[in-house]
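Here the complex is missing one protein chain, while the rest keep their positions.
Residue numbering begins at 1 within each chain, and the chains themselves are lettered A, B and C in the order written.
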């Protein structure tokens, strides 16, 4: 089970959360990673935690100002990237371009989408994984695996029917180990979560709770 | 074979082109339609030509200013709509929303995309048809069916592997009947074209040439 | 006092509202106009009511699909256009381009913005008028002239200090004649309103109430 902690632009200490991710990763069969802001990538990667970018742009080296270049985040220590998060929706052509840019830079890719039809579309672009996150549940504390189990199963079916090699993750409202187990039972190979860990007083304890039932 | 003439914002007389589309349509087994600007839909539909919208927004009735509502273009006489044209690229979530809006209003849908991977993605959203248009060839006069035949065949394969019910059109640089025949031979069920007819001195003659070899 | 009724994509009969605008306009010193969707412009203009577009794109005749060309809305009967409405926010460079496109086509321009600083910026682009609409009040029924009178006075000052020739309108929550009078007292030369008229059972009565105290 892959557990990716998205730090968004929360006012947390990215290094402290990364250290928790690194430490708890060593105690479990689950695979834990952390996605900080671009400006924090190097410091976070230096902790030894598996580090992901939150976004890469569909660009190459060249005249681009204020963009996120896949090669630069890889060089800063990221090994993967989210693409098309619900807070960073992209044009279809740009999702395609971002997946290609990430692959060019050796980054693993997770393309987010908010329903099974869009998950099928995302899978057709050939990323490593897709993640279904119903927007209405993000940040609610109500886990998708409980509030809308069908959407996870349908997303797994949609991705499978398009490209069997694409893994399916899910997210939105996930904060406990039971949520992660439920997601796994529905066919999800991983979870995206954010506030449950990033805003926790004790990120290590929060992560231990998450992976404990696995 | 479906031939859709996109009038873009060309300085042509939309009613004159629509009358040519209507008249030539009666002389051929091909199906001809015309896509004017939103402000011209009613006048164009009044000619009796099959009328399409160039775009609809992923919205419903409500507080939206400057948007194109599917119900309004249907009410003005459109029977179908382009979505995600290369000159009007949309976010993945909005292509999904626009397809749903169009279907809600009874409009036929053609989702454009610029390569086979994106065509597969577009097909996963369940439109009636997809149209592959390599951006580099648009407006060049070099037909996609000749300059890049593989892209058409690969698009047909990509759409078929995702959803067998989705038709595949192609576009970019198409201006002669031979181009249309070549597109058909590659598995395309229709073509999108624009300047070849919209900018012709004699649209009727241009359309007759297009459908003559079919 | 200029009263511009924005029909948005409300499920109203645009011709019926336009007829009410036309009829009430003849009974008052106020100037009334109506802004329908692009697909309804011709039918609305045919009523004889002063007709505005809700948006024009920063483009010229050419290869643009799904866009709104200033010349086309002028040709359909519009005499003016909103630009940068809060539901259709544009890039700064595109507001500039849309103002220029509108002027090229002989359309009067009202650029919307949501606070005095942005009103000053909008005025610097040389439109005929600017309109301050605090987003938080749009559609609430709480009139800006009552809930946030300072924002109107500050907008008037901001526009004046940049370009004395630019008129200032205001909008958001305006539904009664008292609201219009209050707006006028704050230095506003007009109001934008929408649901108060567009959703009224009797648009003529709603408009009569609006202009009665003027």
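Note that in this section contacts are C-beta pairs under 8 Å (C-beta built on N, C-alpha and C of every residue); 3 or more make two chains touch, one makes a residue touch a chain.
On a predicted model such as this, the values are computed, not experimentally measured, just so you know.
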{"item": "Shown chains touched by the chain that is not drawn here", "value": "A, C"}
{"item": "Touch criterion as defined above, residue of C:71, C:96, C:179 or C:209 at the omitted chain", "value": "C:96"}
{"item": "Residue touching the undisplayed chain, where the options are C:158, C:172 or C:207", "value": "C:158"}
{"item": "From C:74, C:122, C:144 or C:172, residue that would touch the chain that is not displayed", "value": "C:122"}
{"item": "Residue touching the undisplayed chain, where the options are A:49, A:76 or A:132", "value": "A:76"}
{"item": "Chain A residues touching the omitted chain (full complex)", "value": "6, 8-11, 37-43, 53-55, 59-69, 72-73, 75-76, 82, 85-88, 138-139, 194-195"}
{"item": "Missing-chain contacts mapped onto chain C", "value": "84, 89-96, 113-115, 117-118, 120-126, 158, 161-162"}
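Here, only the chains that are shown with their structure count from here on.
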{"item": "Chain-level touch network, classified as line, ring, star, complete or other", "value": "line"}
{"item": "When chain A is superposed on chain B by its C-alpha atoms, the rotation angle in degrees, nearest 5", "value": "180"}
{"item": "Longest centre-to-centre distance from chain C, chain (CA-based)", "value": "A"}
{"item": "Whole-Å gap separating chain A and chain C, where each centre is the average of the chain's CA atoms", "value": "43"}
{"item": "For chain B paired with chain C, centre-to-centre distance based on mean C-alpha positions, whole Å", "value": "33"}
{"item": "For chain B, residues contacting two or more additional chains", "value": "none"}
